[in-house]
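Left out: one protein chain. Kept in place: all the others.
After this line comes subunit A, so read on.
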Amino acid sequence: MARFLRSDLPVAADPGNRFLPLLVAAMVFLATLALAGALALQDMTTRWRGSMTGTLTVQVPPVAGESSADTVARVDRVVRLLASLPEVAAAVPVADEQLVQMLQPWLGSDVLIADLPVPRLVDVSLKVEAMAGLDAMLARVRDVAPGALIDDHRVWLARLIALADGIRLLAWATLGLVGTATTAAVVYATRSGLAVHRPHIEVLHLIGATDGYVARQFARRALIHGLIGGAIGTLMAAPALIALLALLAPLEGGLVPVVTPASVHFLGLALLPLLAGGVVMITAYRTVRRQLARML
């Protein structure tokens, strides 16, 4: 390591290099949050799209005054009818317990479904992605259960996905902006370092050093600073992400799937500091090469 860091130029003491780890730490912090947001939303919208296509929900409204046995029988008739249709792969009534769970946030846990005019739900899986003759299907269902409704989730999910897509784009834009700002700062810091060391670089050139030899000295130091900054940024972002996940956890199990972080996402986030080190190193190297090409 000491040998790797050995430098003919006192680049370690450059004023620009002192703020570089701090800058990279802040940038990696922001980038981690943006990337985590982008990845989570990407995952969520994909799953929402998946759950939107090929499924329907049929609502069977209760009839005032009828017994719960009658309601169950009517739901059964609807299920049988739906199952007999050629486009339908499966039709499953949503269990009472699940209805209670879905209503729990609004009505509390001691709800008796039977006592409430709550529509019963039937989840329908289709053999095709989308149902063409939805109106004809609705007419046949209403013959069995008057007042029934078919919801293909389309409008509601489309709005949700549009929102999620917008936020996701914003997250990627933030990531791009952070990358650009970091690169610009590294270019500036490297140039000021070059100006400080110009007399030394001239000597190195005159004793036969190539531009690559000089540039590697700056690049090695930049890599170290980038990695240190990246590690600090990741360490700062970790508690923030854990807190966010903790806040999102109670929403899980609601109407739509929320964030379930996949290990591949954590891998992506863990790679960010390494990526930052690489970007800083390559930027420094290329900046030095470009500047030196103007010297003899």
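Here is the rule we go by: a residue touches a chain if its C-beta (ideal position, glycine included) is under 8 Å from a C-beta of that chain, and two chains touch if they have at least 3 such contacts; residues count from 1.
Assume contacts and distances are computed from a predicted model.
Participant: Choose one: "4-hydroxybenzoyl-CoA reductase subunit gamma", "CidA/LrgA family protein", "Cell division ATP-binding protein FtsE" or "MxaA protein". The correct choice is the protein name in UniProt for the chain not shown.
Facilitator: When "4-hydroxybenzoyl-CoA reductase subunit gamma", "CidA/LrgA family protein", "Cell division ATP-binding protein FtsE" or "MxaA protein" are compared with UniProt, the left-out chain turns out to be "Cell division ATP-binding protein FtsE".
Participant: Just one of A:Ala69, A:Ile207 or A:Leu247 touches the chain that is missing; which is it?
Facilitator: Of these options, the touching residue for the absent chain is A:Ile207.
Participant: Can you list, in ascending order, the subunit A residues touching the missing chain?
Facilitator: Touch set of subunit A with respect to the missing chain: 3, 8-10, 199-200, 202-210, 213, 293, 296.
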